[in-house]
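All protein chains of the complex are present and in place, except for one that has been dropped.
Each chain gets a letter, A, B and C, in the order it is written, and its residues are counted from 1.
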């Protein structure tokens, strides 16, 4: 499946949006967290500032999100991970409500109850979880529901290469293959699970090679490239929509930032990120679009400006929104 | 690795012992459980009689237990399943204390606290569990300990084909392969997980084919034959003792009885068991030994008598033993 | 026209599921051996024949996968019922139950409905030992986000099951094996009984006085209700008039019913088959202890439960740790003999 010009431009714009989102968040996240405005003796205070708590950013990992979500509609389900922004943005989750959620505001997706690892947008069938390996079982459920309801909806579960060794992954791959569910499993290999590199965690090189253990196709995307992801995902999504069952895709990608913001990254070779950034997929797609005459400089500038503006607007919206009332904490345990 | 005459005779005798054990237990288990000595209206009462509770018997599955355990010493660890007798007997767990445990007697392996699914013999490094898929992680631990202690001990985890879809299996296979642990994983495929046949539970035909997902050898034993098991296990045990890491072996075997005693087996084709029994591995090994001139009729009779006598003695011992004092229930939560 | 027949609790449960499946095509059942086998404890007996394998789905032994599948299917508009064969197996799938099914609605700010019923078997008494005999309802009740239903008889079980299936939230439906009325396990006769054929619901959070009394309150649930009623008969012979309160649901918990009964009797025995420590008995005792400004106790509270040991296999051991009728009688008599100290007004 070849990407049309529209798709390429959509992917490009979404990648710009994601990147700007993550870079903005990286800055905003620091607000209020540094000396001298924190407890004496601390270098950083995770619980302070407008966006407290953990913060896992996906700068560098845009291709996997846009290449997959380019094939999806609102009816299709995406279940993301603890590092969920790129998936959410690519899936079309409204930036305002998503950002407000991370600011803990009542206008947030979860009225401030969920936070950054728990973004729920039932209208667009997006959710995520802070538990490693937990994205796969509910994606099977969405796939099963589609089948039972006679729809051609598909479900996508993203998970990291570190997650690949969780029991939930195995159980879900087997169940999906057994029941021929319309699910696409995407392993996002960014080489690291916090401080643990893939080869210290996984006994074989490619997680995609585990597909044969379930009798489903295993597809390898060897480069952090949105077009390659788009093509691989296209085959898998079509297959699922046709009723021919699940696929497992592994995508090599790059984590530019720490595992979470504030990560000292003592475990990481000093020059690793600089080298990775030389291969920035956004710059490469821009060059490709320009070379192919599909985007001129003015168009590029317009796209980039639009994408950035959406991000700025979302952060402004989040800042301007009100906090929930403390007592609201008691609501919504049950629907 | 060819089985010596001594090994063949040992396997034969152990298989006789196991079979007689299971058949005896099948009878004893019924004592006190049938009308008219139970609550009116019941067909059977699981909580009555000298051996109450669930009872999973392994008649027909002797080959996998003896073919593997023939390679092991007391130092090697075996972790069995909810259907543990054949493993325990082949591993050399004392029949007296094991049987007394199932009678709930103070002379039992666990002083009556464990019961049939929880047989612990630390001296012979045998244990088991009533939880499906739970045998693999502790076997990894035994393997890791051997490695740390600089010993050539190995650990064996048995599990059923139904267990193969538990997350614990995946995590353990990966860990053992990653750390090159001296563990042998044996999947005992008796076709059924209670009422669910393998093809309704597992998305591929052979569990052994999942070995490649971990980069370890996967070995298929296609017949319910102790010699074939012995040879496959020999390779894997040698490999593990050499420090070359784990293996996964799958053995086709046959469950002659219900999942547990009292199972109405409504799910099972009427003639299945009769057909399976035509291929009884004990009769086949006897014929083989006789044909090869390794056992004459008198020897066979002596072996059979010895094996049966041990079983009779164990049940007599169990019956004659005392129950624990009720208050003893409060002891041994902690060592 | 209300017609009733005598059903076992297992029959009542499967009837409730069947009726709701007929009413609502989005209801379906997943679990191990729930199809041809009809559920190891009969909770889905006969349903496969009526509804076929697309709606009565045997699963692989993959509790994490299929319970997570229930969550995902519920989010997508279905109303799954998933069976965890024994509650004791919760540890292989608790993350999906507890971090996801139970919390997602809250984390979504109420914007997500997850109508899932998890059925599971609880309880001992038939020597199934430490990994197959627990109740563990306090573990589920401790953690917010799950409604917890623990019926004591067929009538309640049907009404509570229909209520559970129609609830837009996750419900743990925990049935004690020893009151299911199975043909292969002894059970308390009182747990079977007349059940209307028609569908009906019983609201959650309403405890029931199953035996009125004046001398002491026995707060209890599940199989222990049946034991407590027999103990109350014995106590009556001994001149003690016990009130027996069946909690029926732990979440929501009918605190008012506990306080009302104890205000009347002034004495409280809690009879429970879960572990003693950090569980149900503590919670019920605390409810009274928090309200001593309005509720007066004549005697210290007493708690009966499994004394913080795993369930042992051997019959004399198991009978010792699981509260029996005689233990209830003895504990009640001890309560009658003890008085709170007057030092309270020092």
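Here is the rule we use: a residue touches a chain if its C-beta (ideal position, glycine included) is under 8 Å from a C-beta of that chain, and two chains touch if they have at least 3 such contacts.
Only a predicted model underlies this, so the values are computations on that prediction, with no experimental measurement involved.
K.L.:
Considering the entire complex, write down the shown chains that touch the omitted one.
P.N.:
A, B, C
K.L.:
Decide which residue listed in C:26, C:62, C:261 or C:281 touches the omitted chain of the complex.
P.N.:
C:281
K.L.:
Using the definition of touch stated at the top, determine which of A:63, A:84 or A:130 touches the missing chain.
P.N.:
In the complete complex, the chain left out is touched by residue A:130.
K.L.:
Residue-wise, where is chain A in contact with the chain that is not depicted?
P.N.:
Interface residues of chain A facing the absent chain: 38-39, 41-48, 52-54, 101, 104-105, 108, 110, 112-118, 129-133, 162-163, 165-168, 193-196, 200-202, 262, 266-267, 323-330, 333.
K.L.:
What is the set of chain B residues that contact the non-displayed chain in the whole complex?
P.N.:
77, 79, 108-115, 118, 120, 122, 125, 127, 129-131, 134, 136-146, 148-149, 153, 155, 167-168, 171-172, 174-175, 178, 331-335
K.L.:
Applying the definition given at the start, please give the residues of chain C touching the unseen chain.
P.N.:
Touch set of chain C with respect to the missing chain: 64, 88-99, 102-103, 106-107, 129-131, 138-139, 141-145, 250-251, 253, 266, 275, 277-286, 288-303, 308-310, 312-313, 338-346.
To be clear about the criterion, only the chains that are shown with their structure count from here on.
K.L.:
So which chain is farthest from chain C, going by the mean of the CA atoms in each chain?
P.N.:
Centroid comparison gives A as the farthest chain from chain C.
K.L.:
Using CA atom averages as chain centres, what separation in Å is found between chain A and chain B?
P.N.:
46
K.L.:
Using mean CA coordinates as chain centres, what's the chain B-chain C distance in Å?
P.N.:
Centre separation, chain B to chain C: 35 Å.
K.L.:
Which residues of chain C are in contact with two or more other chains?
P.N.:
Residues 59-60, 62, 64-65, 92 of chain C each touch two or more of the other chains.
K.L.:
At least two other chains touched by the same residue of chain A: list those residues.
P.N.:
Counting only residues that touch two or more other chains, chain A contributes 167-168, 171, 174-175, 178.
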